[in-house]
Each structure stands twice: as structure tokens, then as C-alpha cells.
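Heads up, one of the protein chains got dropped from this complex, but the rest are sitting where they should.
Presenting chain A:
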Amino acid sequence: MSPDILRLIAQSTADTLYMVAVATLLGTLVGLPLGVFLATSRKGELLAAAWANAALGLLVNATRSTPFIILVVAIIPFTRLVAGTSIGTTAAIVPLTVAATPFIARLVEAAVREVDQGLVEAARAMGATPIQIVAKVLIPEALPGIVLGLTLAVVSLIGFSAIVGVVGGGGLGDLGIRYGYQRFMPDVMATVVVVLIVLVQGVQSLGDRLARRVNKRLRRA
């Protein structure tokens, strides 16, 4: 492969990492509180707000059930509003974030619901406020599950980021399609696939390690 192509691959990898990183960050910023709220706001729960829970749950489901490629196109006006353009790597972050947020919210919700209700009860018995219970009990106890959920989200986003190539998002997927497929350069295609595999593998094992690090439920020798 020519140095130009190699530079392109490096640039695309950087673009992918940039899109995924920013989308994960923004998605977590919104998805984490949203997930905690979904996990604690049904009737009779800590933050009981059944209507808000139902409404947000519906919104989350609607977003999650829309195929990503349709989502990308459907929210182009919104993307233009937020990013100033609908084309390019930065613009691609918008649909990625919109897809990541409800996904992360559901994963966080599941992790928080796993926390033993006995702990919530103990904290209530200590006189903790609902906010204290969330901050001192639910999130720390759900952390291993949240870390695994975020890992899953990042892996999914790496896949999604390949699709935003369709709207000129750049990144590895875009490179694979334009050079590997349209210009028929199988070596580029193969390299792209290998880089993606390495990325996913790396993210997954990093996530697993981190989750194990924060999980104090395991007995260590």
C-alpha cells in the first residue's frame, strides 16, 4: 500500500475514534442520569414519577427501534441545527449520540435495577435522601454493570460509525466503502476490517478489565 493510503487509514481510524469517543461521552452524559431515572421512577420507587417514567420510556423505545440508517437521515434537520452542517465527521457525531443515549440509558437502567433493594432500604433507614441513595448506593453498586454496558455501547458505536460514512461522516467504514469497495482495493478493505477488529477487541478487553477492577463483589486471592 502506498504511503498515501496508509495515511488515509490512519486518518480514518482517528476519525472513527473521535466520533465514537465524543458520542460515548455525550451519550453517557445524558444516558446515565436518564437510565438512573428510568430505574427509580416507577410507581412506589425512590423518585416515583410514573408519568415521566412512561413518557421517557416511550421516547427511548422509539429511538431504539428506529434503524440507525433511517435515524441518520431522519434527523438531518436536527443535525444541521446542532452542528451547522449535516456532512462531515463532526456532524456524524449528532446521530451517533442520538442513537447512543437511549441505548446507554437502558443499559444503565438494567445495571441499577440489579442493585439489591436491601441496600436501598438500609440507606433509607439511615435517613438518606433519594439523591444520596442514588449517588452513594445505586451508582457505586451498579458501577461494574455500568462499565460493561458502556463497553457494549462503544463496541456498537464503532459499528454504527461505519454507517455514517453514507452521509459523508468519514471514518473507517467510509474508507472501506469508498476505497475497498468502490475502487476495488481489497487490501484496503482487509486492513480496515483488521483495524476494526483490533479496535473492538481492545475496547472489549479494556472494558472487561475495568469492570473487574471496580467489582468488589469478587473474592480475590
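What we mean here is this: contacts are C-beta pairs under 8 Å (C-beta built on N, C-alpha and C of every residue); 3 or more make two chains touch, one makes a residue touch a chain; residues count from 1.
Definition applied: contacts and distances are computed from a predicted model.
A chain of this complex does not appear here, and its UniProt-recorded name among "Methionine ABC transporter ATP-binding protein", "Zn-ribbon domain-containing OB-fold protein", "2-oxoacid:ferredoxin oxidoreductase subunit beta" or "ComF family protein" is "Methionine ABC transporter ATP-binding protein".
In the complete complex, the residue from A:P3, A:P77 or A:G118 that touches the missing chain is A:G118.
Although one chain is not drawn, the whole complex shows that of A:R42, A:R80, A:K136 or A:R178 it is A:K136 that touches it.
Across A:A128, A:L152 or A:V200, the residue that sits in touch with the chain not pictured is A:A128.
For chain A, the residues touching the chain absent from view are 116, 118-119, 121-129, 132, 136-137, 140-141, 143, 214, 216-220.
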